[in-house]
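All protein chains of the complex are present and in place, except for one that has been dropped.
What follows is subunit A.
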Amino acid sequence: MSRETWAIETRGLVKAFGADRAVDGVDLEVPAGCVYSVLGPNGAGKTTMIRMIATLIRPDGGTARVLGHDVTAEAARVRARLALTGQFASLDEDLTGLENLILLARLRGHRGKAARRRATDLLEAFDLSAAARREVKTYSGGMRRRLDIAGSLVARPDLLMLDEPTTGLDPRSRGQVWESVRALVGAGTTVLLTTQYLEEADQLADRIAVVNHGRVIAEGTSGRLKALVGAGALRVRVADGADRPEVARLLAVMLGAAPVLEPDPVALSLRVDEPAAVAGALAAITERGLGVSEYALAQPSLDEVFLALTGEPADGPAPSREEAST
């Protein structure tokens, strides 16, 4: 695979469901060998985009190429190079975890004992050995998710697509997923993952595309996005609600950003560009006898990203639309 070839390259990709353009002219260039994250709220079109790239649905307009192969004209070649772990577990609930993986390993060309060995190795790696002989319908959500991801790795793909791989996972399982993504990239696989968490995109991805309403509204390295959005948000809870206006005023002066007074009468938050300045500001406030009961410095949430990029909060699908997975 030459470096000139994009792992994924889309031009004006469109998919419409009736009048609703779920994907509305997406140009994407994913360099081979990197982790690329597609970040967007519910209904942004992430799943639809991925399903077109994985040859599961046909684009209504535009083109998509995977490692140089067109997804419509050369679908078979595309399928040979990629693996997809969809947003919802794609397992056979009636079979055991081991049987599920053996099935997929055989389909990917492992024969006889080799298929079973591959399946066993993966179960062990994903901490599922103890449940290997249990039917998947008895698995917890996190176990299903891990088995589902293992199912994409029975043969190491050149391109792995993970649709919200860590939604609903506990921190340990999330860490395992992140580790496997890093390990795969180390072995030469390109990974495209969708997520609703900026933190995840930031931790894993070399590049991030932010999508909303079927369009890419920002694209670049995590550093570039942060420059647009700010490094993080400071959330403060004051001990006494009466102190809040004064604390807000002081923070605004010292950190140079406008605080947002939250519905909770003791809480306020503000955008922070220089995390280093926060400690000093908080110390100064405490010195004046104003009680701060709790503070947290966190990365901006998806909502804050959208607020910064579009001037309006991210919105989910309109209530009349149905959440669809097919």
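In this text, a residue touches a chain if its C-beta (ideal position, glycine included) is under 8 Å from a C-beta of that chain, and two chains touch if they have at least 3 such contacts; residues count from 1.
Here is the rule we use: contacts and distances are computed from a predicted model.
Tell me the UniProt protein name of the chain this structure doesn't show, selecting from "Sarcosine oxidase subunit gamma", "Thiamine pyrophosphate-dependent enzyme", "Carbon monoxide dehydrogenase, medium subunit" or "Transport permease protein".
Record says "Transport permease protein".
Just name the one of A:126, A:139 or A:306 that touches the chain not displayed here.
A:126
Check the options A:92, A:240 or A:264 and report the residue that touches the missing chain.
Here the residue in touch with the unshown chain is A:92.
If the hidden chain were put back, which of A:140, A:221 or A:293 would touch it?
Answering carefully, the residue with contact to the hidden chain is A:293.
Quickly run down the residues of subunit A that touch the omitted chain.
Against the missing chain, subunit A presents residues 51, 54-58, 76, 79-80, 82-84, 86, 88-96, 99, 103-104, 106-111, 118, 121-122, 124-126, 135, 151, 153, 155-157, 171-172, 175-176, 178-180, 183-184, 186-187, 203, 232, 275, 292-299, 325-326.
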